[in-house]
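This structure is in structure tokens; I'll ask about it shortly.
Of the protein chains in this complex, one is absent; all others appear in place.
Chain nomenclature is as follows: A and B, assigned in order of appearance, with residue numbering initiated at 1 for each chain independently.
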Amino acid sequence: MSATGIGASVRRKEDFRFITGKGQYTDDVNRYGQAHAAFLRSPHAHADILRIDTAAALAMPGVVAIFTGDDLAADKIGGLICGWMIHSKDGEPMKAGSHPALAQGKVRYVGDHVAVVIADTLDQARDALEKINVEYAVLPANVATANATQPGAPVVHEVAPDNAVYRWAIGDEGATQAAFAKAAHVTKIDLVNNRLIPNPMEPRAAVGDYDSGNDAFTLYTTSQNPHVARLVLSAFIGIAPEHKLRVIAPDVGGGFGSKIFIYAEETVCVWAAKKVGRPVKWTSDRTEAFLSDAHGRDHVTHAEMALDAAGRILGLRVHTTANLGAYLSTFSSAVPTYLYAPLLSGQYAIPAIYCEVDGVYTNTAPVDAYRGAGRPEATFVIERLMEIAARETGQDPAAFRSKNFVTSFPHQTPVIMCYDAGDYPASLAKALDMADYANVPARKAESARKGLLRGVGISAYIEACGIAPSAAVGSLGAGVGLWESAEVRVNPVGTVEILTGSHSHGQGHETTFAQLVSERLGISIDNVSIIHGDTDKVQMGMGTYGSRSGAVGMSALSKALDKIETKAKKVAGFVLEASAEDIDFKDGKFSVRGTDKEIDFASVALQAYIAHKFNGQDLEPGLKESAFWDPTNFTFPAGVHICELEIDPATGVTRIDRWTAVDDFGVVINPMIVEGQVHGGIAQGVGQALHEGAVYDASGQLVTASYMDYSMPRASDLPAYQVGMTQTRCPSNPLGIKGCGEAGAIAAPPAVMNAITDAIGHEDIAMPATPLAVWRAIQKGAQRAAAE
Amino acid sequence: MYPFTYHRPDSLGSAAALAGSADAKILAGGMTLLPTMKQRLAAPTSLVDLNSLSDLAGISVAGGKVTIGAMTRHADVAASEEVRKAIPALADLAGWIGDPMVRHRGTIGGSVANNDPAADYPAACLALGATIVTNMREIAADDFFTGLFDTALEEGEILTGIVFPIPAKAAYQKFRNPASRYAIVGVFVAQSAAGVRVTVTGAGENGVFRVASFEEALAKDFSAKAIEGIVVPAEGLNSDIHADAVYRANLINVMARRAVEAAR
Partner (left out) sequence: MATVSMTVNGKLVSRDIDPRTLLAQFLREELRLTGTHVGCDTTQCGCCTVHVDGKAMKSCTLLALGVDGSHITTIEGLAHGQELHPMQAAFRDHHGLQCGFCTPGMIMTAVDMVNRKGTNLDDQTIREELEGNICRCTGYHNIVKAVHYGAEAMAGTTKAAAE
């Protein structure tokens, strides 16, 4: 390992600009002559638009233009799309209602886009917004997930008269029934996976620009995947052909899924730039972010687990209603289906699984992928079931898990996934040790002496990352392949530029990708620069989500580096007058095997470009290679998190005392960065479990539309984390990487809830376990105990 | 924000004259007013910024009283050795308002004049029997807080300072809203020659209020035990997604007991 190669906790190269205030986020981009956009949003959850009168608004000072859905339609601008086709169990394709960027005739959630005002200044645009007169005929709203498909529920889209987008299923129903028929014990639970609002600290933003001289558009936008944005804006929405549309995602201040999707605002800004002949800028305020960023999770689930008399799992059956909101967002259909149910087997050998998922429309903001996307929901189901089953059958939760672990690989689950490598007992053992699990009873007694309730909760999670093998996702309905690309440009002086389709919005790619190059080419990371986030520079890419940048993006880079090495060996052979086959490459030096003839990497690069004598050789000048990598399998990071907490029964306040995380991410490029990803994930998972929850009232108004009501975890709400690692290589990619971006968010919620229910002595509490919820649950427990 | 004209007078007299005009608003720390204006929920046509009136800022302790000027920042009250010696509960309370940046700018005058039902200072004013001083008169705290965001201040009247009698013992206990960090329930307990006062902020439909049952019990026996069994009725308490009335009633009892135990 070199000092800056694989496995080194190298300080991040990108940090200098961030800590000195020189980052360039989309809102920091200003184009000469730009105008500002403000969106008129629906105040109603569900209403027919009878009339929009913009006359008074148009007369306001500074107003450049006002557009409505009719203007987009007149320009043949298509609606926003959902890129993953799901078929119901009866074979019917999912029912996708139309999703115009600006509403046409109807609004379907509070915050839905009705019109846009473009003005010289933002204040002027906002002043004019208030003068637009919209006449609505308010309709009853369909809000609650569990009731969305009930007869008589208000219909969100005509195409889905019962509000069901799909009724999907996976697994073998008959085999599962048979498993339950012979069960010695059945554990049942009803769970709500609470609705979350992603809240990256940087709000979404867009600057659309149009160059009339070249009839070409540029869009600066807060995107995790600028190439996908360009593809959708061009091929489906019809802004411009791809070669006339450049999408730039500069520094992006966090995404967590919410910046994968293609939204109305950037569509309108880039389209309007041509209409008004000026650059058009929009930056979301936080309230708009709450209303219109795609939300996450929102499942209502009933699940049952069948056990034999020896405490082995025989089968699992699950029914989930998943709220998809008012429109199908870009990847929304896949999240509660293929990103969810295939993970229900957890780390366990379960012979039979059957899961049904009803995706439903409601008059709420669209719901799509949020950190973990489907996998936290699955982990919550299986890990709550495991804990409760252990309690019901009088087994230690750790021992019960051990008994059911998958221990031989490859392991084919009954729900698509084939686990390729892992050592689940190793992670559990290490976590129990780090958490001092043996002394939990003593600590519980100590807490009890202080009048506090102590609980401990385990969560053994698995996720499918490295998204994703194109053939596999294609067969499941994905509209695109999920490979990644990389290009390596070696300059004549031996410095290297890497162009990648992955996109960093906090993950530190400028450092980790450079570490791989440093390792492979034996050059300093200071001589490597990573270029990403610009469709004019990087040929093509699928972006960053699903913990895919390491496993897929770096595999593409590795493949391109293989080609560089091959070509460089040819050049070195030519220069050293040896055959390429006889050239070894090590520590940045090419040498002729069995001789002392050698040449360093930079000199080879220079020779590749000088190329004076290449003529007549089988050798092209230059040193530049590119590669696409398409994985052959998902990757399967897994691990064990243990949460230990104390509850004050007088107030219901929960304080996390210890957090232990042991994760197997395969090969780790930069442990410092990986631990940071774990920390951040845990914080979001704890946020889901204890703090966060989007609340709509019965009329569809979002009650939690600012930080005054949506509780974001602060430093004082969270503990220090103890993070450990185990390692099994991932066999399906050249680097052995599994991915780490989502683990914490997946593992944490059940760990917290298992600990809380351990502390309060019953299972009847939902997330978020706020002080109010915990206090109520304690009262309920006391009442129940009194009644017994 | 809507447009406004901005004034920064350098005398109380001119401030009063400017504040007297229709649709004028006094600007102190702006930690409440500016967010409201940014969200277009307030539309004053002129702002009268008191930040140049240095006479309005300052703390003095004399004659059994702590006097704090209206423009004194929360951070300065929290950090004041004099306040901490005289009424430690008041310094604690100031130190628990918002966050360090809010405390650097927000003022006691702004907080009291605003009378947010979840604000902390009103609980202290009422429990300690403070006197609110304005450019026109002195008003007893008992008569000052008249309802949600409502006070005895007349249009354009400027709060200049607050006088707190020093109690024998006092403490403030705050249960923070997990999202906004304002008080879901804040209980101020003060024991003085005049008796015991227990005030509650954050919970009442009409803002800060006193709890007579606790006061009576504590007057006889100033101990947490004395109020342990006294149930505060949930009727008339706020309910929201963070705390329903029953939970708030429970918290009032818990926080009051903790305040009694902490009182010094």
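Basically, contacts are C-beta pairs under 8 Å (C-beta built on N, C-alpha and C of every residue); 3 or more make two chains touch, one makes a residue touch a chain.
Everything quoted here is computed from the prediction, not taken from an experiment.
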item	value
Residue in contact with the excluded chain [from B:Arg84, B:Arg105 or B:Arg210]	B:Arg105
Residue ranges of chain B at the interface with the undisplayed chain	1-6, 8, 27, 30-31, 34-35, 38-39, 47, 49, 51, 75, 79, 98-102, 104-105, 180-181
Contact footprint on chain A, counting only the chain that is left out	11-12, 14-25, 27-28, 30, 123, 199-203, 251-254, 256, 285-287, 505-508, 672-673, 675-677, 679-684, 706-708, 712, 714-716, 718, 720-721, 744
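Assume only the chains that are shown with their structure count from here on.
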item	value
Between chain B and chain A, distance of the C-alpha-averaged centres to the nearest whole Å	44
Chain B-touching residues of chain A, taken from the complex the two chains share	123, 126-127, 130, 287, 650-652, 691, 695, 703-704, 707-712, 717, 770-772, 775-776
Residues of chain B defined as touching chain A within the complex	1-2, 39-40, 175, 178-180, 241-244, 247, 250-251, 254
